[in-house]
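Working notes, beginning with the structure itself.
For this depiction, one protein chain was excluded, whereas all remaining protein chains were kept in their positions.
What follows is chain A.
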Amino acid sequence: MSLLDKLDAVAATRKALLPEDVEVFGTPVDAVYSSTEAKIGDRRILFLGTNNYLGLTFAPECLQAAHAAIDSEGTGTTGSRMANGSYSGHRALERELADFYRCHSCIVFTTGYQANLATISGLAGAGDVVLIDGDSHASIYDGCRLSGAEIIRFRHNDMVDLEKRLRRLGERSSSTLIIVEGIYSMLGDRAPLADVVKLKNAYNSTLLLDEAHSLGVLGTTGQGLVEETGLIEEVDFITGTFSKSLGGIGGYCVSKHPQLDQLRYVSRPYIFTASPTPATIASTRAALKLLREGSELRRQLWRNVHQLYSRLDELGYDLGPEPSPVIAAILKTPQQALALWKGLLDHGIYVNLVLPPATPEGNSLVRCSVSAVHSSEQLDYVGKAFAELREAISQ
């Protein structure tokens, strides 16, 4: 099969499954009105498929900081962090994140995806082992591949399975990086961090926790699962992203280990890319301040989560195992999921459609992401739409 034939096969699969009248993936958004509303085609829609958990994308403090940074430092750095791309803002954000986590070191990366690529491939290498949850995000899989280490999966959130695999490694468990996530992006469930830490300590391994979906969402000050569980001292490396609760784009790694700084010299995804724009850094710094002080935003977010999760549960939808800002309706077939997704869009609601092979257990997901700035009325409307569509997708 030629290179182009392979792409033709992808096109054929896509055409067989997806409707031609609407772009399910990469849906064109024609205008954005607020953190929760936008225009798709000729209609106003409710955004319920973004990761804007605290609704900060239009926070005046963030907008003002970004405008000021563009005016004073220009539109881009046009260079790597290793060369000319480490402005005072980049370094200040690293200090502020290290202070936020009360950690020794922090590195800021251009995207959250690159944060995992850079951290994992900088830490592990040939001869080492990475032990990852089966439901890990693609950035974790790709970081592991880039590292050249042996990649071993354990069953999602299954601590018996994790221990079995650590035991099989024997002495190699001490050169093993275990990777789990604060909140998993597909079903919205959390890693059993206390149990993971016990095993990590028992087998003398190293632990990386990805807080991409839990930053700003869990913990009193929004640090994530480490704060909610009080286990920050037990986690070796924490990665996260600016593109969810912080409303921008970029990523970070913080650590109690001063050796983290050496990643700047060995990690290709850090070295060989341009650094984040001044506007991105400035809005992220402003957003981080709001996130740290945002306990009321977090309370509102969780009120919204419980409102929608309990409504969909009452309606009989099969949901992820626990309430979280990621609320996934699990459908048995891609056709059912597609019908629900399309029906919601017809009701003026945009959510995420996730189909195999990107999903756990080969299920199909209609994934809602709740924000602190969704109103109760908006979520009531979403509940009514799900209720109207329940019967149609059962057939």
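We take it that a contact is a pair of C-beta atoms (placed from the backbone, for glycine too) under 8 Å apart; a residue touches a chain by one contact, two chains touch by 3 or more; residues count from 1.
Going forward, contacts and distances are computed from a predicted model.
A single chain of the complex does not appear, and UniProt lists its protein name as "Acyl carrier protein", one of "ABC transporter ATP-binding protein", "OB-fold domain-containing protein", "Proline dehydrogenase" or "Acyl carrier protein". Within the whole complex, the absent chain has one touching residue among A:19, A:134 or A:258, and that is A:134. If you put the hidden chain back, the residue from A:26, A:60 or A:357 that touches it is A:357. Which of A:44, A:168 or A:268 touches the hidden chain is settled by the complete complex: it is A:168.
Within the complete assembly, A:152 is the residue of A:24, A:68, A:152 or A:231 that touches the hidden chain.
On the side of chain A, the interface with the absent chain consists of residues 129, 134, 144-145, 150-153, 155, 165, 168-169, 356-357, 362, using the contact rule stated above.
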